[in-house]
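Here you go, one structure.
Apart from one protein chain that is not included, each protein chain of the complex appears where it belongs.
Up next is subunit A:
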Amino acid sequence: MDIEVIVKQVLEELTKVEKSKTNSINASKEKVEEVIRKVVFNKEKAVGVDNPADEEMIEKVQKITPARIGIGHTGTRMKTRDYLDFRIDHAAAQDAVFKGVSEEFLKELQLPVLQSKSSSMDEYLMNLNSGRKLDEASRKWAEEHLPKNKQVQIIVSDGLSSSGIEANISDLLPALIQGLKVRNISIGDPVFIKRSRVWIQDEIAKIVNCDVVISLIGERPGLATSKSISAYLIYRPNQDTVEADRTVISNIHEGGVPPVEAGAFLADLLADVLKAKTSGVKFAQMK
């Protein structure tokens, strides 16, 4: 929204306020009209430099980098709008980490909900190991209820972005499952694991004895997007597994690899990994 439109709207609102005041004085029995100020904050790039030497040049370079440039200043500080814009992006990133996936979303997802050993958000963030193992009850449940000996096991993990899970999984998961079914690849029951990190997939893989385990997990949010997720997959992890054995596809979100496309792509990738019987660097080198 450009400044002129905002100013115009504000002036209109003010006139309304004035009118409603006059009305109430003139007709005291009439109900006072409630004034609603609608404020919408739209993220838009604009040249904020006062009297620039070359405005066109600034507009041009603003298009080739997401960096916050050409924003101008008041004194030595950022102008109000840019300051708020920065704080809004940070707030969204914080919410993505700290809010947790909502109960309603988990209900809609209709997946079994398991728990890591992290009993609180603080523990999860400060003790990395606590998010890498299932708690006792979840482990038992998984051992008793999850189908065994399938080719692929899917895990959804909140990781560091619940917003990323809520924004992408409803599109990604069906696309991925559909893609695997078309290829006649057998799939175990997908699970959601609360407050979990990537390495928890090793424990799940061992319990269900699958060939490949894939985690769809929320990425650490940046200011540019708080809604990105990654897919980590590994072929038959064991005690000698190292990080280089995992294959990673990152940047899955509307502005990166869109979730539906990612689902189809991951189904292809899983088929290739099953055929190659290996993942990670070794898999990459075979191509």
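Basically, a residue touches a chain if its C-beta (ideal position, glycine included) is under 8 Å from a C-beta of that chain, and two chains touch if they have at least 3 such contacts; residues count from 1.
By definition in this document, contacts and distances are computed from a predicted model.
Q: Assuming one chain is omitted from the figure, identify its UniProt name from "Ethanolamine ammonia-lyase large subunit", "DNA polymerase III subunit epsilon", "K+/H+ antiporter subunit F" or "Spermidine/putrescine ABC transporter permease".
A: In UniProt, the chain excluded from the picture bears the name "Ethanolamine ammonia-lyase large subunit".
Q: With the full complex in mind, choose from A:93, A:134 or A:257 the residue touching the hidden chain.
A: Result: among the candidates, A:93 touches the missing chain.
Q: Quick one: which of A:42, A:65 or A:285 touches the chain that's been left out?
A: Here the residue in touch with the unshown chain is A:65.
Q: Out of A:54, A:144 or A:240, which touches the unshown chain?
A: Result: among the candidates, A:54 touches the missing chain.
Q: With the missing chain put back, which residues of subunit A would touch it? List them for me.
A: 49-55, 57-58, 61-62, 64-73, 76-78, 82, 86-87, 89-90, 93-94, 96-97, 125-128, 160, 220-224, 226
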